[in-house]
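Left out: one protein chain. Kept in place: all the others.
Up next, chain A:
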């Protein structure tokens, strides 16, 4: 029974991927991509990786889907530019062969693993108590591969900078994205007013329980960003100018707190990003809180896009 469900799920994932590649319009492709992401989420749940499933649903399907949708809308009316930037058939075939080859090699490598697969899970589980984190995934992300997690947080800042760099010089420092009219009545106005408080609580909850159960800063931050986007499209808030110090501080607060905690590890512990014993849990919680803010700010700014209006 379980095996049948897994085979069906695998077939659906591949079908959704093929449908997305063959989709006639950009909009249809994005819809297919979001459906593909949700099916991959189910696959991660079947594999028992609920943390990864939450991240895939929030960032892979949700946030990326919205960013791609905004890109599709922006590309309307730019047919010449789009066709000039679309690669030729030879490049597409080469990219397809390369991706297929990598996928095949990965599949063979996974199938060639001995059963049970070798790993460091037992060693990681044995020492996670020292960090005071009940969720083994959070313990590994913050304790064993803190440097990776720090760099992931920095990458988000660079992604926002890359989007901002798309603006012409005269718009630098301005307000990103289109301006939406304020909805006083109608379904969107109702949704924005009803869902915002619930979503804020759920976003903070998901970020907070990450220490003990599946969840965390990236998943919770994405929900918070989604609530800001909802308030924005309902016209309840306007995006801040990118020259604003508050926006820039929110964007770098997480990486900055992470770096400071890393240097504190050099002063108090065994080295860079080594959590000092006894202080590990409170320091990790502070870093995670700052990271949640920065992830939310970065994703919201990625959706809003480059500055388009003078402040």
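Descriptive notes on the structure:
Just so we're on the same page, a residue touches a chain if its C-beta (ideal position, glycine included) is under 8 Å from a C-beta of that chain, and two chains touch if they have at least 3 such contacts; residues count from 1.
Definition applied: contacts and distances are computed from a predicted model.
Not shown: a single chain whose UniProt protein name, out of "Electron transfer flavoprotein subunit beta", "Monosaccharide ABC transporter ATP-binding protein, CUT2 family", "Na+/H+ antiporter subunit G" or "Succinate dehydrogenase iron-sulfur subunit", is "Na+/H+ antiporter subunit G".
The chain that is not drawn here is touched, among residues A:49, A:188, A:247 or A:260, by A:188.
For the options A:8, A:198, A:249 or A:266, the residue in contact with the chain missing from this view is A:198.
Residue-wise, the contact with the chain that is not shown comes from A:235, picked out of A:26, A:178, A:235 or A:276. Not every partner is drawn; the one left out touches chain A at residues 181-191, 194-195, 198, 235.
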